[in-house]
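On to chain A.
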Amino acid sequence: MRNLKKMKKVEMIIEGEFLAHLTRLLEKIEIQGYTIFRNLEGRGNAGYHEGQLLFNDEDALVMIMTVVDEAKAETISEGLALFFEKHSGVMFITDTHMM
Partner candidate 1 sequence: MIVKEKDILFIDSLVESAVEHIPNFWPMKSFIHHNPLHGFENMHFEEAVNKAHTLFHAKKSLTREQYQRFYQEGKIEDMYLREELENFGTKCGHTHPLLENLFIQLMTKSRECHHFDEITNVSPLIPQIAKNLSPESLNDYADFNANLVKHLAKEKTIYDVVDMLFATNVGEALDDIMSQIAMRFLGEGQAIWNMPKREKGMFLSWKEIVMQDKVFFNENETLCRLLRETALAEDIIFMVLKELKIPRSFWEEYFTLELTKLHGWSGFLKYRSKSSSEYQKKYPAFMEEFLAIRLYYSYMLLKKQENSLGFFPSMKELGSYIMNNKEEAFLRAEYNSGKLLLSYFQSVENFLHETQKTDAKEIYDQYIYDKKIHDCEVLAEYLYKVLSLVLKEEQIQTLQAQELNAINAALQDFEDEEGFIWLKAMEKTSMMQLMSDYVQSKKTQEQVNSSDAQLFFCIDTRSERIRRNIEAAGAYETYGMAGFFGIPFKSIDVSNRCESDLCPAILTPKHIVYSFHEKEAINSKGLMKIVKKVLNELKYNVLTPYVTVEAIGALFAFDFFGKSLVPKAYMPLRKKIFDPKVEEELRIERYTEKEATESITAIQNQIIKFVIEEKFNIKPSSLDDEILNEIREIALSKEDIVQEDQDGVAIDSVTKLGAKYNLLQIEEQRLIELLRKEYKVSAGHMRIQKAKMAKVGFSFKEQLYYVQSALKTVGLKSFCDIVVLSAHASQSENNPYESALDCGACGGSSSLINAKVLAYMANKQNIREELHKHGIHIPEQTYFIAALHNTTSDVLTLFDAHAPHSHHEALKKLKADLELAGMLTAAERMATLPLSNTRSKQGAFSLAKRNTMDWSQPRPEWGLSKNHSFFIGKRENSKNMNLAGRTFLHSYDYTGDKKGAILSVILSGPLVVGEWINMEHFFSTLDNSAFGSESKVYHNVVGKLGVISGNMSDLRTGLPSQTVNLENEPYHEPLRLITMIEAPFETHKNVIDKIHKISELVYNEWIKTIFIDEKETAFFLYEGNTQTWEKLEFKTFTQGENRA
Partner candidate 2 sequence: MLEELLTTLAVLFLLPIFPFSMLSNFILSKFKGLMLLFVLSSMFFTGALLLSSYENQTVIVAISVVALFSTMFYALRLLSVSHAYSYLIFYYSTISGFAWLWKSVDGEMSVFFIAFILPIIGFGFLVAFLDKQFKTTYFKAFKGLGNVMPRFSVLLVISIVALIFTPYFPGFRIFIEEVVKFDIYYLIAIVISWLLISWSGITLIEKLIYGVAQRKLHYRDLSPLQTIFLVFLYLLSVGIGFIFMEVNLG
């Protein structure tokens, strides 16, 4: 796999009301590309979250995924540690390769 670069994949599952905030933060530290997954359903410490709440966008779950180099990944994990302490949600960082 010669033309693949070693990178880190950062996935963050958060409540819908914080989506705009986090995407703006990513843009501030010059991360230009990310993907958003909506209407997630699942269970966590805060309880069960239903997928599609018909009349409520704020309390639904979303996931932001972005692929960055190691240094940036470290910046994100250190910088957002506080956010994930305070709000329900998780962040995963895994190794990956990108073309």
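The candidates were selected such that all candidates are chains of the complex that A comes from, given by their letters.
Convention: a residue touches a chain if its C-beta (ideal position, glycine included) is under 8 Å from a C-beta of that chain, and two chains touch if they have at least 3 such contacts; residues count from 1.
For clarity, every value in this text was computed on a predicted model and none was experimentally measured.
The contact partner of chain A in this complex, picked from the candidates 1 or 2, is 1.
Per the touch definition, chain A reaches candidate 1 in the complex via residues 17-18, 20-21, 24-25, 28-29, 46-50, 53-59, 74-76, 78-80, 82-83, 86-87.
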